Structure formats: structure tokens, C-alpha cells
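In what follows, a single structure is set out as C-alpha cells and then discussed.
Removed: one protein chain of the complex. Kept in place: all other protein chains.
So, chain A:
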Amino acid sequence: MTEEDSSAKMSEDVERYLKLNPPCSSSSSSSAVAFANKSGTFKSSSPPCPEHVLENVLESVLQFLTSRCDRNAVSLVCKSWYRVEAQTRFEVFIGNCYSLSPARLTHRFKGLRSIVLKGKPRFADFNLMPPNWGAQFAPWVVATAKAYPWLEKVHLKRMFVTDDDLALLADSFPGFKELTLVCCEGFGTSGIAVVANKCRQLKVLDLVESEVTDDEVDWISCFPEGESPLESLSFDCVESPINFNALEGLVVRSPFLKKLRTNRFVSLEELHRLMVRAPQLTSLGTGSFSPDNAPQGEQLPDYAAAFLACKSIVCLSGFREFRPEYLLAISPVCANLTSLNFSYANISPHMLNPIIRNCHNIRVFWALDSIRDEGLQAVAATCKELRELRIFPFDPREDSEGPVSGVGLQAISEGCRKLESILYFCQRMTNEAVTAMSENCPQLTVFRLCIMGRHRPDHVTGKPMDDGFGAIVKNCKKLTRLAVSGLLTDEAFSYIGEYGKLIRTLSVAFAGNSDKALRYVLEGCPKLQKLEIRDSPFGDAGLRSGMHRYCNMRFVWLSSCVLSLGGCRDVAQALPNVVVEVFGSDGDDDDDTVTGDYVETLYLYRSLDGPRKDAPKFVTIL
């Protein structure tokens, strides 16, 4: 529910509550006393202490506050409000697992039911961080197992999770309902099997872009017999075969199943069988979308009929090894689709056209650049409700062909005026196209452009891409996330600092001329929380210019820049609440990798509990 909805509901409920117990005088404390007496909460003969009464009132009111920003604000009002807020917070979000210790969490919050925990910074996804850096789930599961036996939901991103951790989770939380692992690693199918087997109330098991070791365990068979409460099961990232009959049996006994994302080991015939068993699905990951047997001309399953029967499907993904001749089978659901993910399918414009021209309601569209500018034009012509577009490179190398360009970007900007979020990989771009997007799509909150050729200028004018990105920050007043690329001078960063007042996340690679660029950003962007920079000419002076900001940021990452050990140490000494980690790109060295003065990677983040104790040898904490 939106912010407005929840606060409206809150005031509605509060009003209703007060009407039942109208205050008998205008004074707040006596009315609170009257209110408390009528509600019969207090059994003591003497009038209850006003403080307790106020806390009870607050408690009743606060349960309607779900936004963590609101709750954080509430907790700062006074000690009593801090206490009550801590008692009534049921879901906690920890953006950096090293910003506090598990002990601090369990000490402050006594009633948590749901935990969202994020570990490694995003650049770890691109091999810029040596393995075994940290972000282990283990200490968290141990602490929460003791403190919150009623825990229902765990959502982890970029954490290192072991099978033992999963086993402990499954053993410790009898009412456990939702497990979501995004970009995690360290576990295998045996850990998943334990969760499937022991968490009898499991509604959600979502494995998203995680690395799951194949322990050759038939985990699907480990779900208990009988009716299953499963509502969502996603295993499209699991790179090992599954027991299909067991999956089919599970689906049959899961009447509440709405989301099912299968992996590429599920063939088209098998998908068909699943769809027939679960016509109530709203979100379907289609697996390989390829038949097991070469078509021999015998009676083929009617795939289109299966899609026709699944009237509720609004989200489609998968297509991991798709066969083009079967793509049209999805046609019956196109008009209802709000989300379509073709990003694992080498789809040409010719294949895309008959599909996309019926997708009038699409809000989220992910695809490979194999759809070319032509395909993007088709999207622009039909998908007027598009909010999020992601175009990934089919051939992710710097010197590959580049089938999408400013032409496609401009077409999208002209056709999809409600666009809010875009991720676009290309080989070449023009300032004109980027500027056009900034003018046509003022609702943009996320603009991530990756011109894969490093330092590539505008391919028509030969100028840097400064003006394009400048237009984005200037015209897109709601922009909170920006990733820049191409040839960029310090001027681009001066624009970002001048106009990017709401930017929370900034990604920079191979850009800028000098420390001025970094200074512009650190001095100009008050909302900046996450700054990730690689291979840019920023040094100690630039780093120093952000001293006043680091305590208010989630993290700063600088790799392959021009930092010296001395410069990093200055920051560490000046800011005791900030942990400054320095390490090299390969984790093999057992001794201090920091040879000489050059710093390969700097990763700094605020922390309430000082430097972590689990840092591997190749990490130096200054």
C-alpha cells in the first residue's frame, strides 16, 4: 500500500478508536485516562500512570506506521517514543550488514517478524571483490534464532549463506513463512531441501540470481505431503535438474500458488503440464521454453490453449533456451501482461513484433539488445504504460556489434512518456538522444546508461557525453538513481552536483578528469547514500572533500582510482564512526595486500559497532 494509503488508513483507524471512547474533557491527560478506563486495559485501582497510558496509545497508533523512514523519525522524538517504536517494529531493513552488530539489533527490537538484510556492495557482482570477503549470514541467523523464535520472513541480498545457516533457520523458526535470497551464494540444493522440508508454513521460497550448488539432492521432493501453503516458488537461477514429477505433484497440492518461476531444466512439455495444473498462476517463469523432443509431427500439446486457460497471468519470464516457433503460444496472455522478461532470450525484432504489439498494458519490460532499435520502436509504439525498461547486451563485450543506439532510446522516450526507470546497454550513444529522453520522460527516477566502449564520446558530434547526462539531472527532477558512462569530463559531474539533489545512488566508471568531479558530487548531492566508482582519476583530495558526508552515507566504493594509503588513513582517523576497508582485487595474498602506497579498492561505510571482526587477511581496516 502507498504512503498516502497507509497514513489515511491510520488516521481513519485512530479516529474510529477515539470515537468509541470520547474524551470527557479537553485536557489531554485526563481524556487519556478516561479513554484508558473505558477500554478496560488497566486493572489497578489507582489511576494508571499517564506515561503508560500514552505509551499504550502510541503503541496502538504506531502499528499503522509501516514505512521505515516514518518509524525512524518517530524513534527520535524522545526516549519513550523510541521505546514504544522499538516494541512495535515488526520489520527491519538493514542496508549494510556491517553497519551494526546482530547484538545491537536484538537488543533494540524485541518483536521482529521480518528481516531484510543486505551484504556486499553491488560491484561485487562484477568480480571486483575477492571471494570470501564477508557478509556472512551465520552470525545473524544465530542471533535471531535466539531472539525471535516467531520470525516469519527473511530477505537477503548479496549475503553469504551456508547450508548450515539454512538448516538453523529451518529449525529455529516454526512459523517461518518467507525466504527470499537475491544474489546470494554459499549454499546448495541440500540447504534448500531442509528449508522445504522443515518450514511447514512456508509461503514464499524465492531464489533470485543466486548461485546454488548442485548437491544432487532432490529438494522438490522434500516439501511435505498434503496441502501446501506455497504462494511463490522461484528457482529459475538454480542450475541443476529437478524432479519434474515431484514438482508437478507439489503444484497440484498448492492451491494458493500464484508465482512459479521454473529453471531451464523444465521443458516446454513439462511447462504445459504445470500450467494445466495451476491455471490460477499470476506470475510464470517459463523455464527453457524449448521442447525436450524434436518435433516429430505427432500430436503436440496445445501450448496456446494452456496460456489461454491461465487467464490470470500478468508476469512472464524465463525463455532460457527458447525456440522461436513456440513464442506465439504466449499470445493469449499478452493483453493482460504487466511484466515481460525476455532478457535471456535472443529475440529478433521480427520475433518480437507480433508479441509486443498486443502488450498494451506492459509496465515492466526486460530484453536483450537482440531486439535492436527496430524492436524498441515497436515497444514505443505500443507500450504506453511502460514504467521500467531494461535492455541487456546479448554480447557483453566492448567491441561487439551494438544493435541498439540513440535511435532506440529516443524512440522509447517519445513513445513511453510514463517511463520511470531505465537500464540501457549500448555501444554508442548521442547527447541528443539522452537529452530527448530527459525532456520526454520527466518522471524518471532511475537512469542507468552503460555505453560499453569505455570513454566513448557522442558518436555523431565527437563531444563528451556531458551535456546528455547534464540534461538528465536537470530535467528529471525526481531522479534518485544514476549510472553514467561514455566519455565524461569534470563538467558532467558539476551538473550532477548542481542538479542531482535527490540522487541516492550514483555509479561511475572510467569517467572524469580530476578530483574536482568527485568534489562536485560529494558537495552537491545531499541525499547521496551509495557511491560506487571504478577506474576514474580521483585521489586523496577528492576523497577528503566528502568527509562531512560519509557518516550520513551507506557506503562509498572507489576502485582502481588514484588513492593512497595515507589519504585513506586520514579519513579513517578523522571519522571514528566510519569503517575504512582497503583491499586488492585478488584475495590470494595472506599478508597485507597493501604493498606500497597504492590503494586498489577502498570500501568505506558507517558503523555503529566499529570494525568487523570477521575481515579476511586480504582486507586491511584502517
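Just so it is clear, contacts are C-beta pairs under 8 Å (C-beta built on N, C-alpha and C of every residue); 3 or more make two chains touch, one makes a residue touch a chain; residues count from 1.
Keep this in mind: contacts and distances are computed from a predicted model.
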Among "Auxin-responsive protein", "Serine/threonine protein phosphatase 2A regulatory subunit", "6-phosphofructo-2-kinase/fructose-2, 6-bisphosphatase 4a isoform X1" or "CTF8 protein", the UniProt name of the subunit that does not appear here: "Auxin-responsive protein"
Contact with the hidden chain (one of A:Pro149, A:Pro324 or A:Gly566): A:Pro324
Which residue of A:Val217, A:Leu247, A:Cys416 or A:Met452 touches the chain not shown here: A:Met452
Residue in contact with the excluded chain [from A:Pro464, A:Gly497, A:Gly524 or A:Gly567]: A:Pro464
Which residue of A:Ser172, A:Ser343 or A:Thr620 touches the chain not shown here: A:Ser343
In chain A, positions touching the absent partner: 123, 125-128, 183, 209, 211, 237, 294, 321, 324, 343-344, 346, 368, 392-399, 425, 450, 452, 454-457, 464, 487, 489, 509-510, 513-515, 534-535, 537, 539, 560-562, 585, 598
